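For this depiction, one protein chain was excluded, whereas all remaining protein chains were kept in their positions.
Up next, subunit A:
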């Protein structure tokens, strides 16, 4: 049966922060003067014009001793060494793959940074180069770690561990990179029955937890068996919860996603995207997170 809901628009008030933060955040827009004091060093997101320090992006000012920088709220992903990213292969070139990771330039995955099947350690030969397309094609999703950052800002990736590699069946959610909290590990197995990879570049991958850890494959084989309905329901619910958290600009990490999932259980999966249900769930999540902190 079709369910079609139509409604009249209601002016939505933003759900304000429930607790006052320790210090008031100094928010700036591009062109705003941050300070006229010349003793400060300028960091990212600022420039000097006529002895005034002016912001070039919209965000919050961060001051560390003498360094002033502006951390933008919505940016493209800026790579840092050691970050986990989820990316999509856009091109297959001579000895590398170009990966799209929501950054200013396409990231690069060199053939020498990719594990060979079976875990062999040898120099990559010409046959390996010709067989590149058998490993990763255009449109494939991979999880990788940032090895280094080039001078122009392009990021070089590597998949030199068995936990990285091609991703199988699952759901991708694209969010802003500033909403993904930096943690020790970005691979989470949630107790509700699905696993989540929180890429630092804003790509969140939700997939059904594999039953046994297949070590020999090295992350290349993908199972195309149909995913059972119960797993798919969990994954859809998680996806809607993540979208709700992002719409209300809450940081994404495993605890917040889990609390949001639990708060959404009384509702139907498709109702989570309704504005009022979204506000209710996120309010509940925020409350529980504050209880956890305090």
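General remarks:
Here, a residue touches a chain if its C-beta (ideal position, glycine included) is under 8 Å from a C-beta of that chain, and two chains touch if they have at least 3 such contacts; residues count from 1.
Everything below uses one rule, namely that contacts and distances are computed from a predicted model.
You can't see one chain of this complex, but its UniProt record names it "Exosome component 7", from the set "Sorting nexin-1", "Ribosome biogenesis protein BOP1 homolog", "Tubulin epsilon chain" or "Exosome component 7".
Here one chain is not drawn; of A:251, A:269 or A:283, the residue touching it is A:269.
Only one of A:96, A:186 or A:239 touches the chain withheld from this view, namely A:239. Remark: the omitted chain is touched by one listed residue; of A:9, A:39 or A:294 this is A:9. Taking the complete complex into account, residues 1-12, 171, 229, 232-233, 236-237, 239-240, 243, 268-270, 272-275 of subunit A touch the chain not shown.
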